[in-house]
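If you scroll down you'll find the structure; I have some questions about it.
Every protein chain of the complex appears in place save one, which is left out.
Per-chain residue numbering starts at 1, and chain names A and B are given in the order in which the chains are listed.
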Amino acid sequence: MADTPLVNLTIEGRTVSVPAGTSILEAAKTVGVLIPHYCYHPGLPVAGVCRMCLVDVEEAPKLAPACATAVAEGQVVNVHAEKARDARKGVLEMLLINHPLDCPICDQSGECELQDYTYQEGRADSRYREPKRFNPVEDFGGDVMYVPNRCILCTRCVRFMDDVAHDAVLNVSERGDRATIGKFEGKDLTHAWAGNVIDLCPVGALLSKDFLNKARSWELDRTASVCSGCSQGCNMTVETRDNAVVRLRPRPNAEVNEFFLCDHGRLNYRWMNRGDRLEAPSVRGASGPRATDWDVALAVAAQALKGKTVFVLASPNLSNEALFFLSRIMKAAGGRGAFRIEQGPEAPLAGVDDLALRADRAANGRGAELLGFERSTTPLAGVSAGDAVIIADHDLTADDAAHLSRASTIVLVSTFMPSALTRADVILPIGNHVEEEGTFTNLRGRVQRFLQARAAPGMARPSWYVLADLSAALGDRLNVMTGAQAFAALAASEPAFAGPSYDTLGLRGAAVAGATAGAAS
Amino acid sequence: MSHGPSAAAGAAISTTPHGHSSEPYVPVFTGETRAQLDALMERYPTKMAALLPALWMVQEARGWVSPEAMAEVGQVLGLTAAYVKGVVTFYTMYHQHPVGKHFIQVCTTTPCHVCGAEDVVKAFLKQTGCGELGVTSTDGKYTVIEVECLGACGFATPVMVNADFIESVTPEKVPELLKKYG
Partner (left out) sequence: MGFPHKPHPRETTVLSEHFGEAEARSLDGWKSRGGYRALEQALGMDPLAIQAVVKESGLRGRGGAGFPTGLKWSFMKIGDGKPHYLCCNADESEPGTFKDREIMRWTPHALIEGCAIAAHAIGAETAYIYIRGEFTEPLDVMERAVDEARRAGVIGKNAMGSGKRVDVWVHKGAGAYICGEETALMNSLEGKRGNPRIKPPFPAAAGLFGMPTTINNVETLAAVPPILVNGGEWYKKMGRADNPKSTGTKLWSVCGNVMRPGNYEVEMGFPFKEFLYDLCGGPPKGRKFKAVIPGGSSVPIITMAEAEAAVMDYEGMVAVGTMLGSAGCIVMDDAQSIPRQVARLARFYAHESCAQCTQCREGTAWTTKILERMVAGGGTTEDLDTLMDLADDMTGKTICVLSDSCAAPVVSGLQKFRSEFEALITRKTVHTVPAIVA
């Protein structure tokens, strides 16, 4: 907004210069000052009800709610002035009078904003001597349960369902201290994006039934990643405990998913922990696959592929880097590649521009297309007699398997053994997308990095690493040792990916010109 | 808002204890009533603004606002049932369950309190046989509740019986008053 005038003010002694109309709370963020708050959320309309963000503005008669007060020229704001701290202390005390002492059994513990601010600025004791208000736990449907006793009535959940999801199934019921969040009998939180209310809830009032009592927040390791549930490419955080993925949560990205993740993406993580993984490089022996070491398996695979036309069945959930090496192998051998991408009903988040659970239920269909793989409902129909086929982490139907009878050689580069596959000459085990780093290209041509969140099982290696080695064994050596180098090699050879590097992509990704051109809009 | 549980066994109305009829719901906004609502909606630039008036029409027709009625109003005005419920539960005058034939509201806020409003309440509870606030008498005739300031403080103690606004009620006047509401 080049034409919006700037306003200059002072917050906690720091000089701030922000566009007119910015709230004091947002202005404070720009200079690293966090003003405590509950009901405010940058993805929701301002409510100004929790009264936690009250700050002292010099010469103003009353404390100002920072989330609902626009900056003014020359304002001097003291977030930690005594009267502001007293006011916040008062709010915290009031929020705790009916709040049960549930921390030991509450899932939110460790990531609870009520705990955080009380510890930081609240009272060490309680003066409340009266009986506490009690309401039973409710099932709100979907993945959401509601614990009214813990609710601080910030109304983030109500505003999300109403203003962002455009499905006003939550309300505030009753009045005064009898108020709770409510819904209508029979109308549940079945909206495709309803699970976001769990993340939005600052306390343990709205909880995930899936995550209930599963792990403590401080036990979790958190890694930046990208959801592979569909082609939207929502940024997410993978949370693991003892190397098992226990929860997925949205990671903010203003260009893709704002602050939100759909329930399909959020709850679809169990496959990441599946136990039936390919763990050892194997070659086919007289009585079935025989585990061996990487050098042997790669050599056998290269031998099996040499001189033949190569057909690649590549999963649209493979990274750009892995698909890059696959496409090099495929093109060098004068072959083709295809993939099938599962479809499902689209479910937009109406209140956010261009955000939906997409019909394409895989992360990297666009990447695959850009790298020369053809989208098809019968991807193996193009296999010619005598072709060497590489199956790269793609599942097989009975029909697919029938086409394979024409193949002379089958090399399986995969995380799992497809049940319809009867024969594989070489098996090269790889990691899934939370077990390695890489990038995906979303439906709009945005390339985004994901990082490794857990260790791959057994001897499995990163997919791009294995495929770079296989490509080298076939005579195409690119000297790639890291994910960054793999991407650099991709960017150097493919015009669609020219420009970015891992450094420039950072953890928010970037729209890549070559990739966005011709992307669905 | 809720005023407490309605009477169970013995109520004259043929409903289950929580007032939900086992018969299918009959819509309120048909024919004449619908026409009235349509005319009323002309007064406002949004459909939502007709919500409070529509809820009054429901209560006038049925004596209370049932969940089915909330869903119907929502449908007619393009609002979710949860939204309508949120509004209904905010305002004290919409009954969320059936009440006695004569719904008695006694003001007990300070100006009436200092003029003996509590004794008026006691007199009503005794005379109606309700015994308890918010509980409908077993014959289904009366429900007595305390309300906040009715805006007739100089005429302590004001009492509403359904839509009748009666001023200057004292304990002594209660028996005579109730005769009209047999």
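Assume a residue touches a chain if its C-beta (ideal position, glycine included) is under 8 Å from a C-beta of that chain, and two chains touch if they have at least 3 such contacts.
The structure presented is a predicted model; accordingly, all values stated were derived computationally and were not measured.
J.: Looking at B:Gly86, B:Gly100 or B:Gly140, which makes contact with the chain not pictured?
T.: With B:Gly86, B:Gly100 or B:Gly140 as choices, the missing chain is touched by B:Gly86.
J.: Which listed residue (B:Val28, B:Met70, B:Cys115 or B:Val144) would be found touching the missing chain in the intact complex?
T.: Candidates B:Val28, B:Met70, B:Cys115 or B:Val144; residue touching the omitted chain: B:Cys115.
J.: Sort through B:Pro53, B:Gly134 or B:Pro171 and give me the one touching the missing partner chain.
T.: Once the missing chain is taken into account, the touching residue is B:Pro53.
J.: So one chain is hidden, and I want to know which residue out of B:Ile104, B:Leu150 or B:Leu178 touches that hidden chain in the complete assembly.
T.: Final answer for the missing-chain contact: B:Leu150.
J.: Contact with the hidden chain only, please: which subunit A residues?
T.: Contacting residues on subunit A, toward the hidden partner: 46-52, 54, 62-63, 65, 68, 70, 87, 90-91, 93-95, 97-98, 127-130, 152-153, 172, 174-179.
J.: For the chain that got dropped from the picture, name the residues of subunit B it touches.
T.: 1, 43, 45-46, 48-53, 55-56, 77, 79, 86-87, 90-94, 105, 108-111, 113-115, 147-156, 160, 163-165
Keep in mind that, in the parts below, only the chains that are shown with their structure count from here on.
J.: Starting from the mean Cα coordinates of subunit A and subunit B, work out the distance between those two points in Å.
T.: Computed from C-alpha means, the inter-chain centre distance equals 50 Å.
J.: Please give the residue numbers of subunit A that touch subunit B in the complex, ascending.
T.: It is residues 162, 167-175, 182-185, 187 of subunit A that touch subunit B.
J.: What does subunit B use to touch subunit A in their complex?
T.: Residue list for subunit B touching subunit A: 1, 67, 70-71, 79-83, 85-86, 89-90.
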